[in-house]
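First the structure, in the form of structure tokens, and then the observations on it.
All protein chains but one are shown at their positions in the complex.
And then chain A:
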Amino acid sequence: MNRCLWCGSSVTSVISVKDFIQFKIIEHPLCEKCRNNLNRLENHETCKGCSRIYSGQDYCPDCLKWKRHYPSYEGCHYAVFEYNLFARELIEQFKFTGDCETADLFKKEVGAFFRKNMKDTIVIPIPLSAESFSSRGFNQTEVLLESAGVDFVCVLENNYQIGKQSRKNRAERMKSPQPFALSEYHKDIVRGNNIILADDIYTTGRTIYHAIELIRSHEPATVNSFSLFR
């Protein structure tokens, strides 16, 4: 008997004959109840720019604002799950309590996304500030990608950021200056390639757009972005 990686209750998985014959018995690390708490965005109508749940027009008001800000940017943002209350708890446990194994919960979804949509791309995780990194000891995005078996290159450096993004309100976040720089060592890797930037959560988009702005100044073929939660 397996236990749910999140709530610890026992998981009984139903194995279909087809799975059995194909030796495809994959047990999900979450129990059914916890799995239902995660809201997959692909089941909803979403904004074409940032994947948030949005119906009506193609782009949500936030994305339209970003489009005015970066008129020539044509990429878009992909996300897997809605950043709901349950996701918030998971992220709390993962990032702030430091339970890296939480990344295991998403390896299937993250892995599937990159294998399906992102062939011939270079995955670049968003780096943490030095302060966060030294207190946490790991970059959650890198751990996520690694668990999912996705190769990535750490091209970006996070030079300064006073205070954590997650502790700021929207107005403060929108004003924050460009924190990223391209590391000397990897300067040429961007030019002419398809780039996808990866982060754990997309909230206002400020962080991702900073990174996009920087990457675009080094002439990539395309730039898109990905986050686990939106």
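Operating definition for what follows: a contact is a pair of C-beta atoms (placed from the backbone, for glycine too) under 8 Å apart; a residue touches a chain by one contact, two chains touch by 3 or more; residues count from 1.
The definition used in the following text is that contacts and distances are computed from a predicted model.
Colleague: So which of "M48 family peptidase", "Sodium:solute symporter family protein", "Competence protein ComFA" or "Carbon monoxide dehydrogenase, medium subunit" is the UniProt name of the chain that got left out?
Modeller: The chain we cannot see is, by its UniProt record, "Competence protein ComFA".
Colleague: Which is it among A:E42, A:D99, A:D188 or A:E219 that touches the chain not included here?
Modeller: With A:E42, A:D99, A:D188 or A:E219 as choices, the missing chain is touched by A:D99.
Colleague: Given the contact definition stated above, which residue among A:N139, A:N158, A:T204 or A:S227 touches the chain not shown here?
Modeller: The one listed residue touching the chain not shown is A:N139.
Colleague: For chain A, enumerate the residues touching the unshown chain of the complex.
Modeller: That gives, for chain A, the contact residues 97-101, 134-139, 142-143.
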